[in-house]
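All protein chains of the complex are present and in place, except for one that has been dropped.
Chain lettering (A and B) follows the sequence in which the chains are written, and residue indices restart at 1 in each chain.
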Amino acid sequence: MLVEFAMQHAWLVPLLPACAFVVIVFLARPWQLLSAIVAVGSMATACFFATLAAIGIFTNHEYVEKPLVYATRWFSLGLPGMPDLRIDVGVQLDPVSAMMLFMVSFIATFIFLYSIGYMKGDPGYSVFFSYLSLFGASMLLLVLSSNLLQMFVAWELVGLCSYLLIGFYTHKISAREAAKKAFVTCRIADFGLLLGLLSLQIVFGTLNLTELAGKIEHFEEFTSFGMLTLIAVLVFIGPIGKSGQFPLHVWLPDAMEGPTPVSALIHAATMVVAGVYLVGRTMFLFHEVPSAMQLVAVTGGFTALFAATIAITQREIKRILAYSTVSQLGYMMLALGVGSLSASMFHLWTHAFFKALMFLGAGSVLTALHHKADVWEMGGLVKKMPITAWTFVIGGLAIAGIPPFAGFWSKDEILVSALNSGHYVLFAMAAFTAFLTAFYMWRMIFLAFFGAENPANHPQESPWTMTVPLLVLSVGACLAGLLGTPWHNVWGEWIRFGEAHEGPVNYGAMLLSIVLAGAGIFLAYTLYLKDAKKKRARKMAEWFGPVYRMLYNKYYIDELYLWFNHALVDGTAKLFYLFDIYVVDGIVNGIGAFARLSGDGLRVFQSGRLQNYVLVFFLGVLAVAVLMAFSGSTTAAGLVLGGVK
Amino acid sequence: MPAISLTHYVVLSALLFSIGLFGVLTKRNAVAVLICIELMLNAVNINLVAFSKYITPADFVGQIFSIFVITVAAAEVGVGLAIIIAIYRNRLSVNLDDFDWLKW
Partner (left out) sequence: METSIYSVIAFYGLAITILGNATLVIFARNIVHSVLFLAVTFIAMGGLFLLLDADFLAAVQVLVYAGAVCIMVVFGIMLIQRSDMKATNLFNRQTFAGAGLVALVVAMCAVFAGRTAWTDLVAAGEVPANTVQAIGELMLSKYVIPFEVAALLLLVALIGAIVIARDEEVKANAGN
């Protein structure tokens, strides 16, 4: 009964946090606790409905093929000479969106709860919760969208909220810069997405997901294969920016300038997975274009490896986590690219738990250490902050891919699907990335939580509002993967694109995955924990000198962009500036100067002296008389010449 | 000796008009300019009366026009002198070179 209600009223889920936003902004803002309660309460209620809806979907297998769509006409335009433009809005409930709905609202609820403690004493406490609510609402709207334009609106709302929240500490220049960077980078990508959506609307005449899926199945009736490829690539540009794929990943590591709950929200639940989700939603489009699929896969695989190598050398705890997010998003893209929506969404799901857990853990550490972020200056935190440390370890095990923790199953799924689809190079890259992931994660964990204590630090365990979410999420990080074990893949049956394929269990890949993860952890252990003085680690760094520096400086991508901006953008701007100064202004000033000079010239004639004027007047009379007399005009000549010829 | 014809009067009138015009254009004293305007008006009167005599001797149109011209001239001298006096009272000068008020 309640399940039925939740499924038919799924629109309530995004609406509740949106209402919380309005209520906080207009009513509850002066009372901090009330604002927090409104935000958390609305999100928890949303989570409750989302859970019910997910249960409803989960118990009905037919929804993969027949999504529940409740839509209504938003607006329609009939322009002469153009096909009618009809835009619908609505909610589309199917296994993918139901899973996302539950995941986003669940994670968000605990992040909201965590924020109550984390943001204590901040002057913008209520405002922060209003932003968070809007952020959650936008993401939930995006997840539920039945129409790509509606999704785009939510997409942009998510971008706006991320801008507001990354730049939340407005007094910090770095935060403002990071917010701008995130906004501009995403805007570049959104331009591609918008072009793609417009092309879809023009070619297929609709942006409704279900209709579009039906039409693209036989796209030959509408457009050429080349056009479809172009559209797919354009649509993919959006996720490249939003999901931090190479080369537009640069904003994501900087986004940690925001408060830590925001980082967790962005990295785990609300922002970056939007790109993966969009590609998943438009899988029917990519499915028809193998080259676009290839692009997605290569981009994902490359980004995964690329970000993992950077993460090895970073020192700030949140920055390491940020690069690991980029890397994990690369995994998801890779899975989509090799055709496995199921594996991608599975990894998205498990990643959300352990990444949220680790970010919140990092936030807990940072609060305890008064925002000292360098992992080399931590150490031995496990004694003073047991809950934070052990939950963090669970997250580390999960992301490294140690069974039975969540990350293992999803990562294994991805590796297997890459292997099964014949992408051996990508498989090798992904496997190596798995090794690197285990290494850099455990490097961070060993450095921060184990080993000798740093006497300069006086850490303290965080309050219960912060530790309870950690505990809950660590449970998620332990168990979330059990939904999709290869022996009984409930997940694969539930969330899939096309037919569910039950292959034989690939023990080889599983074993390889475990061995690689174990090797990574062991290497980290020998370098950073067993060797208390870290001599070997330093030696390694010296040994790989230039490579180390290149990795530490993130392949100089930021510098490259900066140089590109300076050289090309500023150069062109300068060119246009010169054009503006000399040509445009020249024309304008020239007109002005012409008026002024001609005025200067003409004012000689305006002496202001009466007799001057009389002189000129008679000159005129003379001229007119002469003209009349000699021009042959009969009446005028007659007047002057006295009527006689 | 040829008889005095209309041409003589017209030439006389033209010369007198030119002398008056020259004065209007070149004199510095505002009163002198006023006087020269009177000369020009007289030149016109000569024309009017001469044409009246030689072309329409019975109609007196030219003579009546002349009377009106004289009327207007008298009025003009009166008002003109009044203006000059008013200006002089403000500026203590009737030198037209000092006046370039017709520009902003």
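Here are a few things to note about the model shown:
The working rule: contacts are C-beta pairs under 8 Å (C-beta built on N, C-alpha and C of every residue); 3 or more make two chains touch, one makes a residue touch a chain.
For clarity, every value in this text was computed on a predicted model and none was experimentally measured.
As for the chain not pictured, it touches chain A at residues 611-612, 615, 618-619, 622, 625-626, 629, 640-642, 644-645. Residues touching the missing chain, restricted to chain B, are 1-12, 14-23, 25-29, 31-32, 34-36, 38-39, 42, 45-46, 49-50, 52-55, 57-58, 60, 63-64, 66-68, 70-79, 81-86, 88-89, 94, 96-97 (touch as defined at the top).
Everything that follows uses one rule, which is that only the chains that are shown with their structure count from here on.
Between chain A and chain B, the centres computed from C-alpha atoms are 92 Å apart. Those residues of chain A whose C-beta lies close enough to touch chain B in the complex are 603, 606-611, 613-615, 618. Touching chain A in their complex are the following residues of chain B: 21, 24-26, 33, 96-97, 99-103.
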